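A protein chain is absent from this complex, but the other protein chains hold their places.
For clarity, chains are labelled A, B and C in written order, and residue numbers in each chain start from 1.
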Amino acid sequence: MVDPVFIGVAVLTVGSAIISLESRELIYGAIALAISMLGIAGFFLLLESPFVAMFQIAVYVGAVAVLVIFTVMLVRTQALFTTKEDKGRKSAGIVLMLIFMVSIGAIFIVSALNNHTFGNPKASAIDFTAIGQQMLTYYSPALITLALTLAGAVIGALALARREEEIEQKND
Amino acid sequence: MVGDNLKMAGIVGFEGIAIFAWLVWILPFAGGAIIPAVAKVGKKVRDYTAVGFALASAISAAALIPLAFSGSEIHSQINWISVVNVKAGVLPDPLSIVMTNLVAWISFLIIIYSTGYMHGDRDLTRYWFFMLFFIGSMQLIVLSDNLLMVFFGWEGVGLASYALIGFWYYDKKKDFVGSIGDRAGGIAMWASPSHAGMKAFLMTRAGDTMMLAGMFMIFIYSGTFGFKELLQNQAWAAQMAHQNLLVPAAVLLFGGAVGKSAQFPLNEWLLEAMTGPTPVSALIHAATMVKAGVFLVARIGPLFFALAAFGMTQFFEVVAWVGAITAFLLATQAIVNPEIKKVLAYSTGSQIGYMMMALGIAGLSVNFVDGYAAGFFQLMSHAMFKASLFMGAGALLHTVGSRFMTDMGGLRKHMRKTYIFMLLASLSLAAAPLITAGFWSKDAIFAAVLESGYAHALPLFGVAVVVAAMTAFYTFRMIGMAFFGKKSKYLEEMEQRGHHLHEVGPNMWVPFAILAVATIATGVVGFIIGPQITNYLGGYLVHYFGIGKEVPSAGVSIAPEGGKTFFGLNPTAAAASFGAFAIGAILGYIVYIARKVDPEIISRNIVTRAIWKFLYNRWYLNTLLYWGAVIGPMAIYRIIWRYFESTIIDGISPAFQYTMAYFSKVVRAGQTGITQTYLFVFGVGIMIIVMLMLL
Amino acid sequence: MTELIYYVLLSVVLVAIGIYGLVVKRNAVRMLFALEIIANAANLNLIAFSRNLSNAQGQVFALFSIAIAAAEVAVGLGIIIIAYRLYKEIDVEEFKSMRG
Partner (left out) sequence: MADLISTPLIVTLILGVVGLAIPIIDAFKKERGSNNRLYSGIAFGALIITIGFVIFRVLSGEVMPAVLFSKGVLTDDLFGSFFAIALLIVSIMVTASSWNYMKGRINPAAYYSLILLSSIGMVLIAYSTDLVMLLVAWELMSIPTYALAAFSKRDPISNEAAIKYFMFGALSSAILVFAIGLVYGITGTTNIGSSIQAMASLQKGLVPVGLLAIGLFIAGFGFKMGLVPFHMWLPDAYEGAPTTIGALLAAGTKKAGFAAALRVIVLGMFALNVDWTVTLAIVAVFTMTLGNLGALIQKSVPRILAYSSIAQAGYILIGIALAPYSNQALTGSLFHILNHAVMKSAGFIAAAAVAATLASYSLEKYRGLGRRMPITAIAFSISLLALAGVPPLNGFWSKLVLFGAAINSGSVVAWGPYLAIAGVLNSALSLGYYAWIIRKMYMEEGPDMSKVKEPRAMVAVLVFAMVFMVGFGVWHAPILQFASKAVPHLSNIVPTGSNHLSNIVPSSKTLHDF
């Protein structure tokens, strides 16, 4: 039996995902994306992972969506708001999407994953501390690497976004 | 891994001495490699670097000497081409250690000499590079433990000789050889440096091809290139002998040696090789290039002798007769030639013929070691006196500026030191009895031939004696024409123009003085050295090859054990030797030193004149070579090419090209540049891969 | 109680929508949206499995994944901003000077 809450959040998530791609105005698309992310966070809550849900909201809704919205406003011109797409490409894309959904979905449906149900929610909830423990013991090198990755992203993004006027001229 | 390799190479363990065997050939290569870089620093530094690396290599060679005295060998190997299990390695044994020292020290002296002779040449960097490359390649031939590495060194020597013979590729007239305008049978008998380089390269390449073929024939049956491995398991020889391939393979291998050592019928390149700078000639003739062939035969000789049961005697017969023919052929030509370096070149070929003869006769005789040691002794003594003679000739050229002996004469007073030391070395070449190294080595060969028990030993001996007489004659002719008699017109004109005939500087005369004195010193104690060599080599051969005691094979008639070979002096051999020297020397003295008879008399008689012409034109071998191997095939090639090109190449190639270009266009048409298309393909690709996986 | 398979299927649907967006949309920012949808779908999958297995590793991985996606967005936006500066538009289909 499907949980009605699940259905509600699923409709919200998928619907806003579609809107984020299909909305005429990019800025609405960005807002729809943020809502879709919130929907995902809702699923995380449903799956009793409040910590990840908080993180999702903080990073995606708080940071990424805002970053995107700022970018959209920063580069605001008419060109960005007109949705141009080829008819042929669009239909091909829809076909690809459907094939993907059906075939991969079919794989899952016929597989043994189909009859897994979650056990008693109270017994199997995961402690926050377990996450922390895993991160600081087993995954500690990955955590260091993640830190470096973020540093790399920051360095890269800064290097890209910075405007240079002085020396650059003669190299082009 | 790396540790393993080092251990395998014996570098880590206490087989430490092997590292010197590696260094001997690696150092010259390394030196050659850095020379162009060092040249940027300064000219002096560059020259010193070359000398330094040659010296370092020579010292490394010297460090191996104790090993030679112990009569043992070291085999040091590392993995090289593991896919087909070919290993790289060095194999210093008494034979190669003596050889490597000869090469190293003589080339070191030549390098010193070059600092004087080549002083101020504009391409000295190239010169040093190729000289060091040359030495390194030669040492690679000498020390390596397998035929494949030998072949690499072999090609290296070929390449370097090509570059050095054609060193003065801008082809100035004074660097030519032969009298310009001289033709025989329509073929020019003179050559420019670049032409000569190409000729040497191509002719030796003919030999190399044969060698490669022989090498791989053996490899196919034995699965190895290594000398030791070939000896250890002789099943391959039986198999090859069974299919009648053993002797052909051996002879093909010998073909390489024939090419490199300028033996008949691949002898013609040697004379034109004189276009190179004189130190190069000295290097080619004394220590490196031409000795490589002899050394190869010496290296594989015992191995093949150990295989005598499989009919290898035929191989040795070929070796002996090729040697004898060459010795005679080139000696006759040396008698009439007017160019000093060419006389020496003929003489080199002729002397190497002796060595080949000795090595061949070794395989045909009861006592392998006699001929073997004699040949090797000849190689040693020849290396010394010929290097000395070439350097001396270079000194003459340097002063006189002409390669023709007819342009010299009477130089004895002006170039005292050159005269004395050249005379000493010449005596050794002419085999002046009892005091010269040349005498003892040649006598050893005579004795070995006589005592071999080979069925046709007598004709061989006859040839050897005649050649000895001719050698003495042309040696004295050379000395006489250069240093005695009146000054030539050319010299007088030179002096009138204010040129002063002067002695060369010490960095030139000291090297050849050292060698000249060494050859006499060796000769004085020759009666000890000869038996010593026989002893060492004999012990080594018995120990490592099991050769020396037993009778090798059928087909060789067993002669009674002869008397002592060396100081015991086989009486017949000694008499012949004395006689040949006496005849040659006296004739030479009368005609060219005392100048009692005018050599022009031969041109007055029609018969002698014809003979002279025949000899002067090198038996018309060069003519045959060019007509047969160059002009004829080129004509045929042109005809065939014309049809081949117009029909086949033009037909097939574009068709293929268009097809491929069409497919290429198809592929590129898919690459639209539009990211969305790419992503679409990516998505489809995922589906395809997943479906393929699930199938 | 909701079964695992619904979550998995939902994530497949989201991935497919994301791929559709990437293939069809020409606006670079919208393509970025599509990428984010795919990343989120993958995370959803992870958490569902983690919940199914009662295993914290999935959640840890999801955290890593979220952080990484954020980092990617930052760099991606940087590239898009440069494109905007150069072309005054961000229609990816117009960026096809290299081809063949």
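Remarks
The rule is simple: contacts are C-beta pairs under 8 Å (C-beta built on N, C-alpha and C of every residue); 3 or more make two chains touch, one makes a residue touch a chain.
Note that the structure is predicted; figures quoted are calculated from it, not measured.
The chain not displayed here makes contact, within the full complex, with A, B, C.
Residue-wise, the contact with the chain that is not shown comes from B:79, picked out of B:79, B:209, B:239 or B:507.
In the full complex, chain B touches the omitted chain through residues 1-5, 78-85, 88, 660-661, 663-668, 670-671, 673, 675, 677-679, 681-682, 684-686, 688-690, 692-694.
The chain not shown here touches chain C at positions 8, 11, 15, 18-19, 22, 28, 31, 35, 38-39, 41-43, 45-46, 48-50, 52-53, 55, 57-58, 60-61, 64-65, 68-69, 71-72, 75-76, 78-80, 82-83, 85-87, 92, 95-100.
Residues touching the missing chain, restricted to chain A, are 104, 107-108, 110-113, 137-142, 144-146, 148-149, 151-153, 155-160, 162, 164, 166-168, 170-172 (touch as defined at the top).
The criterion applied here is as follows: only the chains that are shown with their structure count from here on.
Distance between chain A and chain B, defined via averaged C-alpha coordinates, is recorded as 77 Å. Distance between chain centres (mean CA atoms), chain B to chain C: 73 Å. In chain C, the positions touching at least two other chains are 19, 23-26, 93.
Residue positions of chain B with contacts to 2 or more other chains are 676, 680, 683. On the side of chain C, the complex with chain B involves touching residues 19, 22-26, 92-93, 95-100. Partner chain A is touched in their complex by these residues of chain B: 676, 680, 683-684, 686-687, 690-691, 694. Those residues of chain A whose C-beta lies close enough to touch chain C in the complex are 1-3, 6, 10, 13-14, 17-18, 20-21, 26, 29-30, 33, 36-37, 40, 43-44, 46-49, 51-52, 55-56, 59-60, 63-64, 67-68, 71-72, 74-75, 77, 79-80, 83-85, 89-90, 92-94, 96-98, 100-101, 104-105, 108-109, 113-119, 121, 123-127, 130-131, 133-135, 139, 142, 146, 149-150, 152-154, 156-157, 159-161.
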